[in-house]
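Missing here is one protein chain; the remaining ones are kept as they sit in the complex.
Entry: chain A
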């Protein structure tokens, strides 16, 4: 009797656990789906309400203050990059000031993996209540262009662009034989595939390299070494010849004499980094600008996005914030949702052309 009972109990325990799992996941999906329909319904309603409100407001000469109750809980910035990189750094700095503006804590959640697509997807699937935002950059466009994912910025509600980084640079170690960009290009055209250059496959820097190869008709050995911190380690360790990165991330190493910049990919010389020549000045027609944007899930109500975007604008114009961001050589620049959308569309067209 006892012998039969024991496995039976265990079997029951396992069945019970399975039931919990299935139950949980069902509950989750069902609650999510009902949540979604409710929200879309809500969104539609609020859309209508907003329209009518707008007309009323128009009549009342635009005197209505946004009465939306937001944010009601801490806001999570999903950063699809590791802690310690420039994306993380910019998100944390911005978050610190947004916290004061919005009156709720801003929590940074680093969700790495798959060139940022894991984090981006997490935001797309998140509850559309304005408490989960994506903080990401150019790679969002690239992941779509390169076919990693089938979604892009059009599938989100953009809250705007907050920061521009014009310091996209090629770094070499201090004992490198390349003094400037032309040195490197000459060497590379004489020795195809000899110059090793770091990237994260499918990332922003990957595109810069493709653009350079195309523009100068050279062949580089493009090697994946990982994220921003890994790139620094690879260059300091002498594993790689050139590391494309953001100048703001490596100022310490320039000051200490460990690294040297070959130039930046900006359109014109940048005030924050006056001593660094641009690629254009060195005869290479390639200019890139890294932008950091914030986006919400598509169903997020407009007034929430608006409330957030307004707060964002205030922060970006806050001198204290600007001064702090300038320390990492990035320029806080506010673009509202529509401007951001247009900017990203334009950029996307350029990138698509380059990667073909």
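Just so we're on the same page, a residue touches a chain if its C-beta (ideal position, glycine included) is under 8 Å from a C-beta of that chain, and two chains touch if they have at least 3 such contacts; residues count from 1.
Here is the rule we go by: contacts and distances are computed from a predicted model.
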item: Per UniProt, the name of the complex member that is left out, chosen from "ABC-2 type transporter transmembrane domain-containing protein", "Tat pathway signal protein", "Simple sugar transport system substrate-binding protein" or "ArsA family ATPase"; value: "Tat pathway signal protein"
item: Listed residues A:180, A:258 or A:281, member touching the removed chain; value: A:258
item: On chain A, residues whose C-beta touches the chain left out of the figure; value: 6, 9-10, 13-14, 17-18, 20-21, 24-25, 28, 76, 82-84, 88-89, 92-93, 96, 105-111, 113-115, 117-118, 121-122, 125, 148, 193, 196, 201-202, 221-226, 229-230, 232-234, 236-239, 251-253, 255-256, 258
